[in-house]
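One chain of protein is taken out of this complex; the other chains stay put.
Labels A, B and C are assigned to the chains in the order they are written; within every chain, residues are numbered from 1.
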Amino acid sequence: MDYQKILDEIAIEIAALPNDGEVANYIPELAKANPDKFGMHLTTVRNEHFAVGDAEDKFSIQSISKVFSLAMAFSLMGEKLWKRVGVEPSGNPFNSIVQLEYENGIPRNPFVNAGALVVVDVLLSELQNPEEDLFAFVRSLTGSTDITYNAKVAQSEKETGYLNSAFVNMMKAKGNIVNDTEEILDFYYKQCSIEMNCRELASAFLHFGENGLAYSHAGFSLTKSQVKRLNALMLSCGFYDESGQFAFKVGLAGKSGVGGGIAAVFPEEFAVAVWSPKLNKKGNSVRAFNSLELLTTKTESSIF
Amino acid sequence: MDYQKILDEIAIEIAALPNDGEVANYIPELAKANPDKFGMHLTTVRNEHFAVGDAEDKFSIQSISKVFSLAMAFSLMGEKLWKRVGVEPSGNPFNSIVQLEYENGIPRNPFVNAGALVVVDVLLSELQNPEEDLFAFVRSLTGSTDITYNAKVAQSEKETGYLNSAFVNMMKAKGNIVNDTEEILDFYYKQCSIEMNCRELASAFLHFGENGLAYSHAGFSLTKSQVKRLNALMLSCGFYDESGQFAFKVGLAGKSGVGGGIAAVFPEEFAVAVWSPKLNKKGNSVRAFNSLELLTTKTESSIF
Amino acid sequence: MDYQKILDEIAIEIAALPNDGEVANYIPELAKANPDKFGMHLTTVRNEHFAVGDAEDKFSIQSISKVFSLAMAFSLMGEKLWKRVGVEPSGNPFNSIVQLEYENGIPRNPFVNAGALVVVDVLLSELQNPEEDLFAFVRSLTGSTDITYNAKVAQSEKETGYLNSAFVNMMKAKGNIVNDTEEILDFYYKQCSIEMNCRELASAFLHFGENGLAYSHAGFSLTKSQVKRLNALMLSCGFYDESGQFAFKVGLAGKSGVGGGIAAVFPEEFAVAVWSPKLNKKGNSVRAFNSLELLTTKTESSIF
Partner (left out) sequence: MDYQKILDEIAIEIAALPNDGEVANYIPELAKANPDKFGMHLTTVRNEHFAVGDAEDKFSIQSISKVFSLAMAFSLMGEKLWKRVGVEPSGNPFNSIVQLEYENGIPRNPFVNAGALVVVDVLLSELQNPEEDLFAFVRSLTGSTDITYNAKVAQSEKETGYLNSAFVNMMKAKGNIVNDTEEILDFYYKQCSIEMNCRELASAFLHFGENGLAYSHAGFSLTKSQVKRLNALMLSCGFYDESGQFAFKVGLAGKSGVGGGIAAVFPEEFAVAVWSPKLNKKGNSVRAFNSLELLTTKTESSIF
């Protein structure tokens, strides 16, 4: 398969369409992103690399980071983790508190904000140096030693993150949060404001499409079966309340972030990351979503 | 009307029934209340006083305090207040966050916790010394200069008040909170942990049954029409999601608190306060509710 | 009190305001109502009568009829009725099915559509000739022997009443409906399409403001205490999700209908009916609501 040719075609087809959507504006620091940026990087299990556009530009990975913290918590806790957070699609936007109230503070899945906050709570309980471990883990997965978070973005998110405060307090009220709520939020905002480029993100996700995290990354490892389960979660729940659409139109396991990135996996063949800052109303990057639909159409690489 | 005879009868009839319900246990300091306490005090517009039982014992007035802070905010803001908080029954428990999310952070009424937090937000914005003013106001209403709050109870509530943190953060996220969330919560817990006895509470509420706060109390005054509106709110919304039951069975405007108190008004005739710590599942004192049903049956004093 | 002068003033003040709102259009036959009609009739416990405008025109009483069928069911069942239907405000529009699903098919109160359908179910179970009895009852209450329903309106409602079919089937699924769903709906639509004028409606409601239905009407009677409870229900729940507003601004027990009528009671003094077809977004007549606010302001007749 000539992936480079396909990526080049996709970039041309995408550029020919109007650049619809809006840059995330509820986090002031993110609102400064250049709306015309577009990058895509695909890496195969044979260690081939293909890229187009701004694939070397760093951007805020936001909710894509939830996959990394979840991998760590799953590695630490095994199946016990699912007593604290579910594996079902929420059927609601990522920022809905309704289900949390009705379902005793157990979030539907680890990719809604509330679920990701529970995952952080687990990391804070289980690890001596959770922050250090997180960065060691993502550096090991990507092979880039300089990956870090953007302190300005983290601060910006903290200052406007009242909804996340509402979530973590609601779960604390229901008994599903152990650690101090402010510590959890601080960690969460650092995690969300990690910056990567498309190449790094694709490299990291390739581990979810290959043999599992079969060898240990910074001390964290998952079996092949556990990695398959992560993929199932990404497919069911990775795109807020547009997860069904992504499965339907793209047909890959993946995860989006409001920084405009999407990373996805076609098991035993490739991982891919796309970045374009403008989002649709569901919070997913318009061009990244469309690019991946083109990719799986052109390559016939849907998992179904 | 021989109110003393009627109060004595009520005390006997209530004592003959099993003391059902549970003392509020989600606030540890409140859980220490003696479950066998029972007091009742009625005062008329003719300045007569009648009492039975532990009517001189101080107890934590809790949500009954919402009537006082609301009276202050209504006095300060007039009808503009209702842009920040509604006047409709919530149809939900006092601690439900669902409507708040669906209705853009505007609480249904000032007696659900979220609504009372908005009222505090108004007081913090409008007053130089809101805490001082609150205590001056309740001291003026009751004629007791020593009324204060219980710092242990306030602290106990703060330590377990994650749900209220969730509310205030949700409303801040939706743009309906101006002040710092921690300052609002601190004030709110002080207000809730004010202690009064039945006599003081009845004396304070008599102002809502008489001519309005026609003369100024510590600088706060309401017209007769405004006081009628407060009474309408108490009738529609004063008893969490048991407000309909209270209107149906008792037929007075009133307000309950999880400390076991209920204060109520029969306009142009009397105000009454009852206290018994054990609560039903809706958070209202079982014996206080029953006592007031007996009172309006015996005196035929329903407003309907 | 010179009620005639007050009614004349109200008519002039109302006419000076723009005629806002919309005639109910979801029932085709009702959409034909003349939007400029306005009538008001007040009758006192001393059997005085005062009227202004189109007070002798018949109109479709719609949901106001729920008070009559409820009075019959309450007379037949006593307090047992409240096992089938609640007495709490719903906090939701009159046509919401959500609570019904969460609360096992027990409607919040008898004035939401679902509750009124349960009341009809009770009448069909308890009475040999429920339809005959209903008309005998309303004729006895009003003193008008010619009161009947409009078959065209009933038919029009039936043809568009899919939401009511949804309610009654949902409750049947939950076990709270005994009779055939089609029979219930047929009866319900006849009841809603009863036609009265303001004089007849005020005369009927005076029985709820006086001594109860102390003497039997067509075999149905209520104690004074039961009538007070009906009034409490009207105050808490009589105006869909604007009940709090009506208590707050008008301060009377009453009931509205989408035909544009409102009937209300000031206990031991008067009953009043107003009619103007244009409705606000909550389904209550704009001019009828405003007229009653003017009435209680001018007469200082709030129950609070």
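We take it that a contact is a pair of C-beta atoms (placed from the backbone, for glycine too) under 8 Å apart; a residue touches a chain by one contact, two chains touch by 3 or more.
Please read these numbers as outputs of a predicted model, since none were measured by experiment.
Engineer: Under the definition given at the start, what are the shown partners of the omitted chain?
Structural biologist: A, C
Engineer: Looking at A:Ser243, A:Ser256, A:Ser276 or A:Asn290, which makes contact with the chain not pictured?
Structural biologist: A:Ser243
Engineer: Looking at C:Phe38, C:Phe137 or C:Phe167, which makes contact with the chain not pictured?
Structural biologist: C:Phe167
Engineer: I'm checking contacts with the chain that's been left out. Which of A:Gly39, A:Gly86, A:Gly105 or A:Gly259 qualifies?
Structural biologist: A:Gly86
Engineer: In the whole complex, what residues of subunit C lie against the chain that is missing from view?
Structural biologist: On the subunit C side, contact with the omitted chain comes from 96-98, 101-102, 162-163, 165-167, 169-170, 172-173, 181.
Engineer: In the full complex, which residues of subunit A touch the absent chain?
Structural biologist: 86-92, 99, 108-109, 225, 228-229, 231-233, 235-237, 241-245, 247-249, 251, 253, 267, 297, 302-304
Just so we're on the same page, only the chains that are shown with their structure count from here on.
Engineer: So which chain is the furthest away from subunit B, centre to centre on CA atoms?
Structural biologist: So the farthest one, by centre of C-alpha atoms, is A.
Engineer: What whole-Å value do you get for the distance between subunit A and subunit B if each is reduced to the mean of its CA atoms?
Structural biologist: For subunit A versus subunit B, the centre distance works out to 47 Å.
Engineer: Which subunit A residues reach two or more other chains?
Structural biologist: In subunit A, no residue touches at least two other chains, as defined above.
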